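Notes follow once the structure below has been shown.
Moving on, here comes chain A:
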Amino acid sequence: MEFVVASSVGALTAAGVYLILRLRAFAVILGLALLSYAVNVFLFASGRLAINMPPILSPYEDLAYSDPLPQALVLTAIVISFGMTAVLVMVALGAYLESEDDRIDLEDEAEEGDAPGEVSKL
Partner candidate 1 sequence: MRKRLIPHPLLSIMLTLVWLGLVNKVTLGNLLLGALLGLIIPMITAPYWPDRPKLSRPFTVVRYVLVVLWDIVVANVQVALMILFKRNDDFRSEWVTVPLELTSPEAITVLAGTITMTPGTVSATLSADGHAILVHCLHTDDPEGDRDRIKARYERPLKEIFE
Partner candidate 2 sequence: MNHWIIAPVILPALLAPIIGFVMRHDIPLARVASLAGTGALLAIAIGLFLSAGGDPQVYYLGDWPAPFGIVLVLDKLSALMVLLTAVLAMIVLVHAVATGWDARGWHFHALFQFQLMGVIGAFLTGDVFNLFVFFEILLIASYGLMIHSGGRKRMRAGLQYVVINLAGSTLFLFALGVIYAATGTLNMADLAQRIPELPEGEAALVRVAAILLLVVFGLKAALFPVHFWLPATYSSAPAPVAALFAIMTKVGAYAIIRVHSLAFGPDVAATGGMISDWLFPAAIITIAVGAFGVLGARRLMPLIAFSVVGSMGALMVAVSAFEPAAMTAALYYLVHSTFAAAALFLLADLVVSRRESDVLTLRPATVQNGLFAALFFAAAIGMAGMPPLSGFLGKLMVLDAMRAPGQMPWAWAAILIGSLMTIVGFARAGSTLFWKPTALSGEPVPDDGADPAEPAPEQARAGAAEIAPTMLSIAALALVTGFAGPLSGYMSDTSAQVFDRAGYVSAVLDGGPVKQAAEKDKKAEGAEPSQDAPADEPADGEDH
Partner candidate 3 sequence: MPGYAEILVSAFIVLGGLFGLVGSFGLIKLRDTMQRLHGPTKATTLGIGSVLIASMTFFYLIKGHVSFHELLITLFLFLTAPITANFIAKAYITRHIREQDLPATSSDYGWSVYDDPPGKETEEG
């Protein structure tokens, strides 16, 4: 089981990293979504794996429970990354609507009125 979880995290991370290295905003968004899955599972796994021991206390019996803290952390992380993704999507949309394409790279800084020769004027 541990291997399954670890390799899944690895695969999601690799795919996410590959996608965030693409040139279009949408691919980057997909990549970040995958990375977000990966890190959520990773963080969750830091509490170690347990099967059928959800941390819902039973008043009747003395059961063992999985570690609740990483679960709470992951919940917080999921919510935050949801907000972030929403903003990212909107910013990407905005950037696309304000220009011709949804490239993620900035074009050359040089614009009209720039005199490259000025540098050597010193």
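Per the selection procedure, all candidates are chains of the complex that A comes from, given by their letters.
Following the convention adopted for this analysis, contacts are C-beta pairs under 8 Å (C-beta built on N, C-alpha and C of every residue); 3 or more make two chains touch, one makes a residue touch a chain; residues count from 1.
Every value quoted in this text rests on a predicted model; they were computed, and no experiment measured them.
Although all of 1, 2 or 3 belong to the complex, chain A touches just one of them, candidate 2.
Touching candidate 2 in their complex are the following residues of chain A: 20, 25, 28, 32, 35-36, 38-40, 42-43, 45-48, 50-53, 56, 58-61, 63-67, 69-70, 73, 76-77, 80-81, 83-84, 87-88, 91-92, 94-95, 98-99, 104, 106, 109-111, 113-119, 121-122.
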